[in-house]
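Showing chain A:
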Amino acid sequence: MAEEKKPDPTVPPSAPPKPAAAAPPKPAAQPWDDELARRVRERFRSAIKDSLTYLGQNYFVVDAASITSICGYLKHEEEFNYLVDVTAVDYPKREKRFELVYILYSFPRNTRVRVKASIAENEPIDSVTPVWQTANWLEREVYDMFGIRFAGHPDLKRILLPDGWQGHPLRKDYSILKQDEQWVQENLHIESGQ
Partner candidate 1 sequence: MPPITLAALKPYIMMVLIVGIGPLGVGYLVLLERKLMADMQARLGPMRVGPQGLLQPIADAVKLLLKEDVIPGMVDKWVFWLAPCVTVTTALAAFSLVPFSSDFVITDVNIGVLAILALSSVGVLGIILGGWAANSHYPLLGSLRATAQMVSYEVVMGFAVVAVLLMAGSLSMVEIVKAQAESHRWFLFGAFPFGLIAFFMYYVAAMAETNRSPFDLPEAESELVAGFMTEYSGFRWALYFLAEYCNIIVVCSLAVTLFLGGWLRPFPSVTWLGWLDYAAPVGSFLLAGGLSLYLVKRQPRAFDQIVLAAVGLALLAVAGLFAWPAFNALFRGVFWFMAKIMVLVYSFMWVRFTFPRYRYDQLMRLGWRVMIPLGIVNVIAIGIVLVLKG
Partner candidate 2 sequence: MLDQAFFYLFASVILLGGLLTITRRSAVHSAIFLIATLLGIAGLFLHLQAEFLAGVQVILYVGGIMVLFLFVIMLVNLDQAARQRQFNRQWWLALLAAAAVCGEALYGLYRGRGAFTFPGAVPGNMPPNTQAVGNALYQNYMLPFEVASIMLLVAMVGAVVMAKKRL
Partner candidate 3 sequence: MADDLKHTTGEATFLDANEIVLNMGPQHPATHGVLRVILKLDGEKIIGTECVIGYLHRGVEKIGENRTYVQFNPYVDRLDYVASVSNGLGYCEAVEKLLSVTAPPRAQTVRVILTELNRIASHLIWLGTHALDIGAMTPLFYTFNQREDILKIYENYCGARLTTHAFRIGGLQYDLYQGFEQQVKKFCDEMPAKVDEYEQLLTTNRIWVARTQGVGVLTAEDAIEFGVTGPMLRAAGVKWDIRKAIPYENYADFEFDIPTGKNGDTYDRYLVRMEEMRQARRIIQQAVDRIPDGPIMAKVPKVVKPPAGEVYHSIEAPKGELGYFIVSDGGLQPYRLRIRPPSFVNLQALDRMVRGSLVADVVAVIGTIDIVLGEVDR
């Protein structure tokens, strides 16, 4: 896995390479530059690709390889002790197809921050379960829906869909009418769930 992480820093820091069909929120977002953002950038330098703000909501765009250390830092040093959500967005046309979104909240500071990291298909990302227990089920759901594998997750298996299901429904190439016909026929004994 360590080998796979290496190529990442070569990607240009200005996030998505192709602002093509699925236009990223980039144009509207402003640079975010307050003390916290500066401190985190200082600390992680090239691993922080960008820090932006949009509609008053701040987020970091970070390098996927260092997600655990950044999250650990944010939790332990910057008091972002509550992991609100882990989710992903699928941009099939980008080079790195999946964008993972970690929503963090700090009780002492009363602020939210998002951390975003892009990974390619079939590329694993480190799990943040060692940092927050919450991540367990949330990452399982991301795995279930997108097929993103989390390295170091204690129990990475499907959570909402049945264990034997084929395909990951929240990927953009998974049509809303699609389903695992074989599974449906074998387990429900009907022709199709539609």
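For anyone wondering why these and not others, all candidates are chains of the complex that A comes from, given by their letters.
We adopt the following convention: a contact is a pair of C-beta atoms (placed from the backbone, for glycine too) under 8 Å apart; a residue touches a chain by one contact, two chains touch by 3 or more; residues count from 1.
If you're wondering where the values come from, they're calculated on a predicted model, not measured in any experiment.
Interface record for this complex: partner of chain A among candidates 1, 2 or 3 is 3, by the touch criterion. Interface of chain A with candidate 3 (complex): residues 22-25, 27-29, 54-55, 57, 81-85, 87, 89-90, 101, 103, 107, 110, 112, 114, 132-134, 136-138, 141, 145, 158-162, 169-170, 174, 176.
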